[in-house]
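The complex appears here minus one protein chain, its other protein chains still in place.
We call the chains A and B, going by the order they appear; numbering starts again at 1 in every chain.
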Amino acid sequence: MPKYLSQLWIVALVLAVAAPWLISSYELSLLGRFLAMAILAIGLVLLWGEAGILSLGQGVFFGLGGYAIAMHMKLVSLPEGELPDFMMWSGLDALPWWWVPFANPVFALVAVVALPAIVGALFSWLVFRRRIVGTYFSLITQALALCFATLLVSKQDVTGGFNGLTDFKTLFGQDLASPGAPIALYFVTLGFVVLAFLGARWLIGSRYGILLRATRDGENRVRFLGYNTTPYKVVAFAIAAALAGLGGALFTLHAGVISPALVGVVPSIEMIVWVAVGGRYSLWGAVAGALIVNFAKDEISSALPEAWLYVLGAVFILVVTLLPRGIAGLVRDLAGRRALVATKPQEVQK
Amino acid sequence: MMDLPLLVGQVFNGFSVASLFILATLGLALSFGLMRVINMAHGEMLMLGGYLAYLTFLLVPGPLAILIALPVAFLGAAALGAVLEVTVIHRLASRPLDTLLATWGVSLILQQAARSIFGAIGVSVTAPGWLNHTISIATGPLAGLTLPATRIFIMVVAVAVLLALGLFITKSRIGLLVRAVNQDRMMAAASGIDVRRVDLVVFSLGTGIAGLAGVVLALLGPVTPSVGQSYIVPAFLVVVLGGLGSMVGTTVAALILGMVSALSQIFLDVSTSQVLVLLFVIVFLQFRPQGVIAVRSRALED
Partner (left out) sequence: MNAALANATPADPFILKVDGITVDFDGFKAIDNFSMTLERGQLRVLIGPNGAGKSTLCDTIIGRVRAASGHVWLNGEDITALPEFEIVRRGICRKFQTPGVLPSLTVRDNLALAARRDRRWWTGFGHAVDATERVRVDEILAAIGLEDRATTLAGLLAHGEKQWLEIGMVVATGAELLLLDEPTAGMGPNETSRTAKLIKSLLGKHAVLVIDHDMKFVEELGGKVTVMHQGKFLKQGTVEQIRNDPDVAAVYLGRSEREEA
């Protein structure tokens, strides 16, 4: 890749850091929200791009992270001895046992990544150990998303039901309504994006990353080289789940709400669109994809609410059939065509 | 607490749910066995069948409208399926995961189109008089049991479709080609079978069956733009449970999941029962990862 392109990340980072002074506070809150989603997208590059595992249930892990932090905020905003409003409306007289530990901030913070990671590891281990792969696996993850969302809606007395959890006031003693809060939150999110990006890049370049790609290309070959491929795939699934959880928690902080409508079948598959558009094999592509698709969604669905689903459907068909490596692949091809003339051929860089 | 009429009623329900699953899944399973791709817009074929039934009922009122609606829905959905196969599915051959995504895009567009044409609120079809009966048992050990005729009709349609499809696959010339391609695509292509044609026929046959399922759904409740979505995920689980390339496997899997779903609803609410169905599938696969019946093992995909 030519030099000027590989240095673009500096520009992107400078712009991201300067954003609070460049754009309106509404736009900043959107950007923060979408950057939180980009963390999930980074996990999908590892899972879908590198390991070739298509999860149609990332919303579940996004939701687990979001609900973990939301439950904490809900509990700390209550006066001593009171229950969240929706529990009182449903006639509950005591906090369910599994809500109790979320009052502890450390537990809630750990749960944001640990809960999705554990659920993801357990679920994927059960399926991968029996060598259920490909389409079958994707269909099962979709069923998981459906179950999760319908459970959240129907167990209204303990989950807040269709409306989800909202109306948060403080986080770790900080007032969420204070003027500095959105900017602080934005930088925290940006920091996590950078961390997730660097961590994923390190993993992809490591022996583990090589093994994941090898498993994607020929799982049998890898198995017959003496590797048990199941744990590698489970780890990839758990990492992607943890990143989804982190993204979900940050999203919840930005949006001030987490609800079943954000975690079910349709949002889960929409998460795949971000990465498909940006480029499933490229970390920066996934981040860009999450931002582009979500800003486009925001623009189009507020201008022409009817049109968004047509656009989304068309984007899906076109990207998958014509541009399977997404925008990142397109950029690389365009840049590469010029670069190939100068450098020696066949030095294809992944 | 286990009263007999309730239990028998739920078993009956299980059969009718299973019949719906069969109708909704057969097409998916057929083309999955042949081409290894899942059409995520399959649910919208059900939806199309439902709307076509609605339109037929508007145009030809009368007790026999349902019998006209069935072929209309079949042909309509099969035609749309053919278009989908040629424009999208065929282009993505050997990329099964990408096919999932592209057909999901199709599904979104079809749902939105239905919303634009028919509105977001559902349209209803009034079942003809002869289907409006309910068989209720007033005396004996089963007193209180009611069996709606629509549900019996669903079972009849499912059995008829199964029989017709079975005959088609085993007896017809196209069926022979289908079995050949199913067994060994390369060999079949090498021996001069037009594999492309077989794919197209099977795929549109499958979507046509989904259209029939849509008519049946219309008898049960309103047809909405998202009606297909509520049946498609269970249908996917039936495919997973059923195993590769076997009609019998699909039918057995549909019966199992229909029963699990209906019987668990004696004790559980609908959403928990849904979770139970998923758990059941995952546990089942621990023992039989190849599904109920598999012509070939899917444990070692090459």
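The rule we apply is simple: contacts are C-beta pairs under 8 Å (C-beta built on N, C-alpha and C of every residue); 3 or more make two chains touch, one makes a residue touch a chain.
Not measured: the values here are computed from a predicted model.
Partner chains of the missing chain, restricted to those shown and counted over the full complex, are A.
Within the complete assembly, A:L211 is the residue of A:V112, A:L211, A:V257 or A:L309 that touches the hidden chain.
Although one chain is not shown, part of chain A still touches it, namely residues 203, 205-208, 210-211, 213-214, 216-218, 220-229, 231-232, 235, 346-348, 350.
Methods note: only the chains that are shown with their structure count from here on.
Between chain A and chain B the centroid-to-centroid distance comes to 32 Å (mean Cα coordinates, whole Å).
Across the interface of their complex, chain B is touched by residues 52, 54, 56, 123, 126-127, 130-136, 138-140, 142-144, 146-147, 150-151, 153-155, 219-220, 265, 269, 272, 276, 306, 309-310, 312-317, 320-321, 324 of chain A. For chain B in complex with chain A, the touching residues are 32, 36-38, 88, 91-92, 95-98, 100-102, 104-109, 111-112, 115-116, 229, 233, 236-237, 239-240, 269-272, 274-275, 278, 281-282, 285-286, 289, 298-302.
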